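Partial view: only certain chains, each at its native spot in the assembly.
Per-chain numbering from 1; labels A and B assigned in written order.
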């Protein structure tokens, strides 16, 4: 049950419409999903959040498919239903096959819980290998 | 501060040694990290956990590098220091560059918190696109 009403395109102010247009153009879709329509109640937050996300998702060293799968794995870890659905949809659009999805789920649900339970001390060697020089 | 003592290779029972040997052979390393040495207090759990992990990490539809990066993203979401260090080390060994790491961090820390805050209702269309047929 949402606590926010949605701002529909036809009711949106020019600033909100500009963001909506940019979202649709960037993602090559012709509709706006509820997340943005809820956020649009706060036009400044809408613009800030979209621009930040757009920059993060722009072409770079990682494939778009890998980025969407990383998002999906994090959303599973956070148990965010909306996020799981939207990133599954996006990852599939970007070419994630059923076999890839199954492997992602298996990796994402391998637990960190044992490490916490045992309160394992970090290996010097692992830390060195992980550290940025 | 660990609450477990570690089982060193030279003190290990034959079953524990067999798992240690398989870990080193599978990962092509010549030492055992603390996680396994803590877990080895419970040889049954050690074997079960290693075999499960080995199966999940076996070659499949996803590149080993992608799998390690998925693990790393989940470990960041869970704020598990040991896990972050060990999966950063493994992902780098599997070829993750500094640029890739930076993009992973940016994706993994984009927040699901706004969705929670707004309690956004799931779009029918997103759900359909996410759903397995």
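Methods note: contacts are C-beta pairs under 8 Å (C-beta built on N, C-alpha and C of every residue); 3 or more make two chains touch, one makes a residue touch a chain.
Note that this is a predicted model, so its numbers are computed, not measured.
J.: With 2 copies present in place, identify the total for the complete complex.
T.: For the whole complex in this structure, the answer is 6 copies.
Here is the rule we go by: only the chains that are shown with their structure count from here on.
J.: What is the distance in Å between the mean C-alpha positions of chain A and chain B?
T.: So the centre of chain A lies 20 Å away from the centre of chain B.
J.: Contact residues on chain B for chain A in the complex?
T.: Residues in contact with chain A: 1-4, 31, 33-35, 38-39, 49, 52-53, 56-57, 60-62, 66-67, 69-71, 73-78, 80-86, 88-89, 92-93, 97-104, 106-108, 110, 112, 114-116, 118-123, 125-127, 129-130, 132.
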